[in-house]
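The other protein chains are all here in position, but one chain of the complex has been omitted.
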Amino acid sequence: MSAPALTTLGVSHTEIILTSVCALLLCGFLAPFFHNREKFFTSLFFPVIALASFVSFAASFLAVGSGLTENYLISAGLPGLPFHVRLDPLSGFFITVVSLLSFFVSIYSVGYVKTFIGRQPISVIAVFYPLFIAGMIMTLLANDAFFFLMGWEVMAISSYFLVLYEDRNPKNRRAALLYVVMAHVGALSILLSFAVMAGLGGVGQETFQGYTFDAMRSASHTPFWAGVAFLLAFVGFGAKAGVVPLHVWLPEAHPAAPSNVSALMSGAMLKTAVYGILRVTFDILHVSQLWWGELVLIVGLLSAIMGVLYAIVENDLKRLLAYSSVENIGIILVGMGLAMIFYFFHMPLLSALAVTAALYHALNHAMFKGLLFMGAGSVLHATNERNMENMGGLIHKMKWTSAIFLAGALSISALPPFNGFVSEWLTFQAFLMSPSLTSQRLNLLIPLGAALLALTAVLSASAFVKAFGVSFLGQARSKHCAEAHESPWSMRIGMLLPAVVCLLLGVFPSSVINWMSSTSSLLVGETIAKSASGFGWAWLTPVAAQRASYSAPMLLLGIISVLVIVFITLHARKNAIHRVPPWDCGYGGLTPRMQYNSTSFAMPSRLIFGFFFRLKETVKTDLFHKRSPAFPGKMKYSLRVRDRFWGLLYMPVIDAVFRMGKLTAKLQHGRIHIYLAYSFATVIILLLMVL
Amino acid sequence: MTHGISIQLNNFLAAFILLTSFALLAQRRIYGLLVIFAWQGFFLSLSSAIVAYTADIRHLYVSAALTLLLKVIVLPYILYALINKLNIFREVEPLVNIPTTMLIGVALVIFSYHLTAPVRELSTLFTRTTLAVALSTVLLGFLMMITRKKAVTQVIGFLAMENGLFFAATSATYGMPLVVELGVALDILIAALIFGIFIFQIRTTFDTLDLTEMEKLKEDS
Amino acid sequence: MNILEQLLTEAMQIALTALAAPLFVGWVRMLKCWSQGRRAPGILQPYRNLLKLFSKDILLAENASWVFRATPYVVFGTILMAGSVIPVISSELPLSASADIIALVALFGIARFFTALAGMDVGTSFGGMGSSREMMIASLAEPAVLMTAFTVSLFSHSTSLSVIVKYVQGLSFFLSPSMAFVFFAFILIMLAETGRVPVDNPVTHLELTMIHEGMILEYSGRHLALMEWAGMMKLFVFSSLGIALFSPWGIASDVAGVPFALLLVALKLTAIGVIVVLIETGMAKMRIFRVPEFLGTAFLLATLGMLSHFMLE
Partner (left out) sequence: MLIVSLLGVSLFFAAVLAFVGDRRFAPELNVVASLTSFVISVALALDVYRGGPSVVAGEYFFVDSFSVYLVVLTTFVSATTAYFSKNYMRFERAHGKVSGGKMRFYHAMYQLFIFAMLLALLANNVGILWISMELATLATVLLVSLYRNPSSVEAAWKYFILCGVGIALALFGTILLYFAAEKVVGQGVQGLLWTNLIKINAKLEPRVLALAFIFFMVGYGTKVGLVPLHNWLPDAHSEGPTPVSAVLSGLLLNIALYALIRCKVLVNMAIGGDWAGKIMMGFGLISMVIAALSLYRQKDIKRMFAYSSIEHMGISTFAFGLGGPIATFGGLLHMLMHSLTKSSIFYTAGHASQIYGTQSMAHIRGLIRANPKVGWGLMFGVLAIAGAPPFGLFASEFLIITAAMKTTPVLMPVILFALVVAFAALFRKAQPMVFGDPTHKREDVNFGSLPVYLHMALVLFLGVYIPVFLQNWFLGAVEILK
């Protein structure tokens, strides 16, 4: 390990991060005072946030690299329970992820937020955007339940207001409401989980000391209560992460927010939930039961497959991205589930492999999903359109955006040499290690999970072929798409940087794994850093070179050299290129409406996996001739795809609450005699109790 | 007066108070209610005086006098004046029919007796037996408020409850400390005044004193 | 082997993939003609076609973007790269370590991704239809591919191709039920992935049945040549993958063994051509929504292979 760079200078990493958190909070509080100089303010404000994020990124990045752990106390909070802060490799890793993305998104925001000037008050976004980032970092830094929940809810509430930013649209309002309610359910569940771990751990019965994570770590939990705590935490964090079936809010809320916020919500906020699960299961509860891992694995697979299927059939670009987040969170959970299973069977190296895969994917997802949402925002900015059915041909108008979006699409589709492939490959490797488990049942079942994951990977590629193909390629399907324009420079830079990072993460995986080795050691007590680069830095060999190896630099080099050679050879002799109209089957005149659109592209998948959706398909035909159906006139086709879980899980609960509400209305008839009778009855019943 | 006689007298008065409570439950006419209420106050005041005399507690005389003044003279008068002014001498319609109410009342008395039985054993005061009656009076007053429709009858029910409380205070504890007694009396007086104001307000805004008209504020289900 | 020898074998491997692929396709087409009672154009016809296309001018659709123009190069590059990592003449290929089976599949994924995008770029209905169907078939094939890879790696405890080859070579007698299941699964997958008959028809331009052809409909000149060539290489690469996984005997471990290995590979490929043609002649092209059943069968077979490994071996 290299010596912690900043510590030698006498500066604490934690303090640096806390300083940038304070700067962010301060930004949020000061923002309302600038509400009448919006343009100037935006150009000044977001660079400051970007700077704060970058500082926090740098500090946490160095901290993770050197593997240090720092504790810190802020004397505020509840009596006897000051805010405990701890920067360890786990929190450091996630702070790196969050603040790096915030850095990119903040640069992007400079240009993006300006588009709202004159339409919406900027101050709202200026207040809650930094608070949101600060909330995430606070959550990650927290080392006690109270501070954790504080950060958690600051994050949730500020993002709620950001989702509500364009509040004139009733859809956004509905999304925000659903979001905030689900977030609260999750937060309460987490709170309870902490209460179980603190209260029933036997430490600090009548003081608050039990609420520090340190106390929870050292407390001994009975298997039953440990299970309860795990389950509560999983539900709570799962609700935030958007795992199926707690995901319903996600595809509503993420698209409703302004795109820079969507990028942060999908890219960064979901990671805090991943962090929470890791923290609770590995660090605090030490994975004491096998079923935890199995549950996480199954839920992960379910989320992955459901998420990607819904993504494929989605026509709204941002909703597609949101559903794809559900999928990616599923993939992260799969890695975590495997890690938990291996950990339970005391296979630290394999566990480290799986957990590294999960962490790597978390990092990757932050980058490419942030990038893609920013891309979608750029499109939205240029065309005012979220529906892919009205897009098309944007590649001609928005060269930068389309190229960057393509990079993101390649990454998320797990194609080498981009980063998405590395983490999926590692996850597959973890799957392939399952035969070394001693449980026959798992031996037989886990490979099926791997198959499902493979299905997910290609479906996701398919979804992004559709997303990129329908929105950027082909001919423009609407007038404003034909008149689109490229985004300002700040937005392009904000998108370009993560694209570069995506490529770097894909090409140099060994270095990244080396960097995050301290995190994996903290979680499972082992790291794959040594074996991963055992064959040389250019080869990634997770366990051993004999087992499996992958070399992104070699592949990249190979493909590029083939490309170059072929290109040069072919262009040695000039063949003329003639621009001609595309082949129209001889009918004359291709119109944009003849293209395959988003709905038709998804049709095969929709048919094959129809069971997962609630489809409502109607074809209305106006008869040309009233008497003869043989000559149909206009046909109108409409399709509605709904989430099955809404009807299965949510509607019954909501209905039941409303029904109960109606029952309680009967208590209050307005008749004073009845009210008096209640009091009378209360007295009598209580007196009977003493009798 | 010897101790024994005063006990007997007090018990006798307690019986009367209970009787008047039942009479209040049974009475249909407002004017009749007022008269019975005044009688109840009178018995109450008498009982206080007897306790004061027997136990030789000065300030109980004051509360006996207060009771006489308030419950027998002032309050019935105010109500009487109100009834006259608003011209509401019609019969009062009970929500629950009277025999049923009486049966519930009997059950309440038995219940109160049973409830206070163990407590009674503990007390050293000669008036301890009357605690059951006091509790019954309170509960019967409560019952009356529940079963009557008109605002004025609710007021009388409320005041009957207060009578029960007073009776409890004097008989069970030889009266509360004077400050408290005075304060309570003051509160009741203000309450009665507010009742008066209210009955006017209700009359003017609703054009009736029937409480069934006042059921607008409720939850729609 | 020293570094020079390694580089030499690698170069031979790459050259083999690029140059033998049209020959192999020519052989398959010839067999097919014979089986249908037609006269074959000769085994070298694919080379002639390619040459002809390379010399032609390009007709580029008006609104084709750079994605459309870059795709042929990317596709050709990735498939050639895939070919270069499969140890079919020598198990000591230096590039073999840079991609295991899963990475290999991902390389095909890149080619597919770009082909599908190119199909959508011009904005005709056929292109989009082809892309949509291609992606669907790929997604259905993928679980079976993974199951196959998984089962194969169960034996050798590795997903690295060279290690698998060496492991299987080390077995004197190789007959296990799981391998048999997986082999059949592999054949089905290969047919689907390379766009052969029951799934797609490589020679048709009938609008409602074409998948791969739909996507490359707008290509012409050298672009089309590259796409065609890449398609041929894909069939060749899949065949070599089959050889490496299921019949690696004779694959050399040093330079001296390479000529013999080449001969053996030629023989094996000839046999594979026969198998492919037998299947193609025996089956008719399926309706598109029967394909899930076809690939489901492949997945089932692969899974049975995995299960029988755990249960029987």
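Note that the chains are named A, B and C in the order they appear, and that numbering of residues resets to 1 at the start of each chain.
Here is the rule we use: contacts are C-beta pairs under 8 Å (C-beta built on N, C-alpha and C of every residue); 3 or more make two chains touch, one makes a residue touch a chain.
Every value quoted in this text rests on a predicted model; they were computed, and no experiment measured them.
By the touch rule given at the top, the unshown chain touches A, B in the complete complex.
Remark: the omitted chain is touched by one listed residue; of A:Leu26, A:Val55 or A:Leu177 this is A:Leu177. In the complete complex, the hidden chain is touched by one of A:Leu191, A:Met374, A:Leu497 or A:Leu570, namely A:Leu191. Of B:Ala14, B:Ala132 or B:Ala151, it is B:Ala151 that touches the chain left out of the display.
Residue A:Ser679 is the one among A:Ser436, A:Ser561 or A:Ser679 that touches the chain not shown. Against the chain not shown here, subunit A presents residues 76-79, 146, 149-150, 152-154, 156-157, 164, 167-168, 170, 173, 176-177, 180-181, 184-185, 188-189, 191-192, 194-196, 198-200, 205-206, 208, 211, 657-658, 660-665, 667-668, 672, 675-676, 678-679, 681-683, 686-687, 689-690. Residue positions on subunit B in contact with the hidden chain: 57, 115, 118-119, 122-124, 131, 135, 138, 142, 145, 151, 154, 158, 161-162, 164-165, 168-169, 172-174, 176-177, 179-180, 183-184, 186-187, 190-191, 194-195, 197-198, 201-202, 205-206, 214, 216-217, 219-221, in rising order.
Basically, only the chains that are shown with their structure count from here on.
Ranked by separation of Cα centres from subunit B, the top chain is C. Computed centre separation for the pair subunit A/subunit C is 35 angstrom, with centres defined by C-alpha atoms.
The geometric centre of subunit B is 100 Å away from that of subunit C, both derived from CA atoms.
Rounded to whole angstrom units, the spacing between the C-alpha centres of subunit A and subunit B is 69.
In subunit B, there is no position where the chain touches two or more neighbouring chains simultaneously.
Counting only residues that touch two or more partner chains, subunit A has none. On the side of subunit A, the complex with subunit B involves touching residues 662-673, 676-677, 679-680, 683-684, 687, 690-691.
Chain contact summary for the complex, subunit B toward subunit A: residues 95, 111, 114-115, 139, 142-143, 145-147, 149, 154, 211-212, 214-221. Taken together, the subunit C residues at the contact with subunit A in this complex read 54-63, 65-67, 73-74, 76-78, 80-81, 84, 95, 97-100, 102-103, 106-107, 109-110, 112-113, 116-117, 119-125, 127-129, 131-133, 135-136, 138-147, 150, 153-154, 157-160, 163, 207, 217-218, 221-222, 226, 288-289, 292, 299, 303, 306-307, 310.
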